[in-house]
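Yeah, one chain of the complex is gone here, protein chain that is, but the others are all in their spots.
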Amino acid sequence: MAYPKDYRYTKEHEWIQVKGNTATVGITDHAQESLGDIVFVELPKIGAQVEAGKSFGTVESVKAVSELYAPASGKVIGINESLNQSPEAVNQDAHSAWMIKLELADAKQADALMSADDYEKYVTEEK
Amino acid sequence: MRYLPKSPADRAQMLREIGCKSIDDLFAPIPAEYRLNRDLKVPRQMAESEIIDYFHECANKNAADYALFLGAGAYHHYRPVVIDAMVSRGEFLTSYTPYQAEIAQGTLQAIFEFQTMVCELTGMEVANASMYDGSTGAAEAMLMAVRITGRTAAVVARSVHPEYREVMHTYTQHQGLPIAECGYLENGRVDMADLEKKITADTACVLIQSPNFFGTIEDVAAVADLVHKKGALLIVSIAEALSLGIVKPPVEADIVSMEAQSFGVPLGYGGPYAGVMATKEKFVRQIPGRLVGETKDKDGKRGFVLTLSTREQHIRREKATSNICTNQALIATMATIYLTIYGREGLKELAAQNLAKAAYAASAFAKAGKVLFAGAPRFNEFVVQTKDDPHTINKRLLEKKMIGGFPLGWHYPELGNAQLWCCTELNSKEQIDAAVQAVGQ
Partner (left out) sequence: MSNKDIKKATQHVNQNEGLIFERSSPGKKGYRLAPLDVPEVDYKKALGAAARPDLGNMPEVSEMEIIRHFTRLSTWNYAIDLGMYPLGSCTMKYNARVNEVVARFPGLANAHPYQPAEVSQGAMRVMKTLSECLLDITGMDAITLQPAAGAHGEMTGILLIHACLKSRGNPRKKILIPDSAHGTNPATAAICGYAVENLKSNSRGMVDVSALAAQMNEDVAGLMLTNPNTLGIFEQEIDKIAAILHEKGGLLYMDGANMNALVGKTRPGDFGVDVMHLNLHKTFSTPHGGGGPGSGPVACKKMLEPFLPKPVIVERADGTLAFDYDRPQSVGRVRMFYGNYGMHVRALAYTLANGPDGLRQTTEDAVLNANYIRKKLEGDYHLPYQSPSMHEVVFSDSIQEQKGVKTGDIAKRLIDYGFHPYTVSFPLVVHGAIMIEPTESESLEELDLLVDAMKAIAREAEEDPEFVKNAPHNTRVKRLDETAAARKPVLRWKPAAAKSAGE
């Protein structure tokens, strides 16, 4: 699956799409594939503060739990409630199955993350 | 040694094939200075007949055919013979935790039935596959409430079993979780005014027992109202599970922690018993212990598996909901069989008999002492205050092959010479009359 060009990517395999002062965050197609069938996504409460590089939730498969790391700091202004009922959406289309929306503390913070091309290269090398 | 299926020739052949001269070669990794070069100091190897004799002798030194008036967290009820006939089957007895679902459907389905029955009985939406016992289950329920609420204090009623309270203190002592105690009223129920004072903005949960340690049935709905108004969770602990045959289930609670011993589990000098935890569906990811869920196999056939395992220690390690691994599966199976035998009508009739026996006994004991905590309903236990010291009374009873009620002075000095008596379907009218007579002497 192609990595959207307007997203930025972390080494921990999250993506972030920045629009002005807000951003949308999810995990990459590569991440969902290596996790296998996702059965549960645990997300923070609206209003919570997240910090870049720190865990903001977890994603679970049947026999593993993985932390979700925030690509940027900010306040949680939205969570994807539909993942409660259908966590499989992450497996089906990781790049549209977003997890949280952030009001960014620093709109420029995500610029330092990898571009789609860099991430694709990173993933190939990691293999 | 008769359990070992090998001849000397087998052992010699195996050593040859491995390429060892003697068995000692295989123990070479143990540094020589730590190898044990003597026999263990344990009794010599015994024949089966000797083992039987040994334990007969032990068993015969214990009270066996005494009339029993003790409850206090361990209840004597009749155990239908079907229970042992079934759990003695090697397929239940000698199987492991059902991680390999395809060859453990028997255990898995039995636990699924257990979970369903616990939900029906307690009025909760989900139940786990068992905890060690009622006391550790109650402690784990408190830790669960802390995880759910993010608050860090608890209130426990003084009318909760004293040993349960001790276990809660042990479990929470390094969790930064202060436990406040809430008193009881003259009718034996939780002192609501005191409870209201004890609940603070930090209170994660309030834990009460019903029927409580004195046998009094709490007004769970009223306590729940108060607790929920303050944003805390209500945990209801049930030590005498048979009460649920006729007592309204604590549907208002957020977590129910129950001891299932009454359901066909031998007294066995205190264990093994089985704790059960049940809760609302929305809290399921915070429940400790194993859960069995229904699913389908490749061909669409119904089957059962252990599920939501990511809560558990083997996956989440130090972040797990509990460190529990081994539980009380066979005891839960005993309870499942017991509940199947009595079922919808039998549990009600049996519980009603217990209530009738205790009611009769309480009125009879009123002639020999003062029955405390009037004014609130009871199940099969009641407290009697006497002139004489309970230990003196119990000595008198023991001479007549009767084991008297649990002396309360140690845990509840404020009650004076008081004893907690229990009467179940196994206490005959003659026994009760004889006990009353001995107490009144």
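By letter and in written order, the chains are A and B; residue numbering begins at 1 in each of them.
Everything below uses one rule, namely that contacts are C-beta pairs under 8 Å (C-beta built on N, C-alpha and C of every residue); 3 or more make two chains touch, one makes a residue touch a chain.
For clarity, every value in this text was computed on a predicted model and none was experimentally measured.
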| item | value |
| --- | --- |
| Candidate in contact with the missing chain, chosen from B:350, B:368 or B:436 | B:350 |
| Chain A, residues in touch with the chain not shown (by the definition above) | 37, 39-40, 60-62, 87-88 |
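Definition applied: only the chains that are shown with their structure count from here on.
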| item | value |
| --- | --- |
| Computed distance of Cα centres, chain B from chain A, in Å | 44 |
| Contact set on chain B toward chain A in their complex | 285, 309-310, 315-316, 319 |
| Touch list for chain A against partner chain B, complex | 40, 42, 60, 62-65 |
